[in-house]
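Of the protein chains in this complex, one is absent; all others appear in place.
Right, chain A next:
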Amino acid sequence: MTLIMEILNEFGVKPVLLIAQVVNFLLLLFILKRFLYKPILKALEQRKQKIVQSLKNAEEIEKRLEAVSKEREEALRKASKEAETIIGEATTSADRIIAQAHEKAQKDISKMIERSQQSLKLEREKLYQDIKGELAGLVMVALEKVTGKVVTEKDQKELIKKSIKQLES
């Protein structure tokens, strides 16, 4: 024991100084714990929590974004399908309308042609009658000139009779 004391004495170890060092260290421990470790560890923990929260949020946002884009795609597909059907319907109805118009036009044209043909026929008959009348007049005048007398009613009748007779014989 005395040997240990001697050694310690040689190294300048004194109980008072030892206690002073211990007290000093414990004081430092207290100060650092209170003013350094606690706030820094707290800040680190808070940052960790925040990062975890942020990551979770980011994941959620991504998920939502995906859902929204899927929804949009779906809507687009639906709209395009609808547009297609509408266009198809419109095409068929337009075809029908065109066909109807075609048919009607053809009918009208043929009717018009018929009518015009009829009117042409009538005109021609009328023309024929007119020409016939006029021709008779002309023949009469020519006969007057030839026979030198006015063809009367009587002559007329005789002439007709003669001609008929000639035709019959």
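The rule we apply is simple: a contact is a pair of C-beta atoms (placed from the backbone, for glycine too) under 8 Å apart; a residue touches a chain by one contact, two chains touch by 3 or more; residues count from 1.
Here is the rule we use: contacts and distances are computed from a predicted model.
Engineer: Any idea which of "Fumarate reductase/succinate dehydrogenase flavoprotein subunit", "Cytochrome bc1 complex Rieske iron-sulfur subunit", "Cupredoxin family copper-binding protein" or "ATP synthase subunit a" UniProt assigns to the chain that's been left out?
Structural biologist: Cross-referencing UniProt, the chain left out corresponds to "ATP synthase subunit a".
Engineer: Pick out the residues on chain A that sit against the missing chain.
Structural biologist: So the residues of chain A touching the missing chain come out as 8, 10-14, 16-18, 20-22, 24-29, 31-33, 35-37, 39-44, 46-47, 50.
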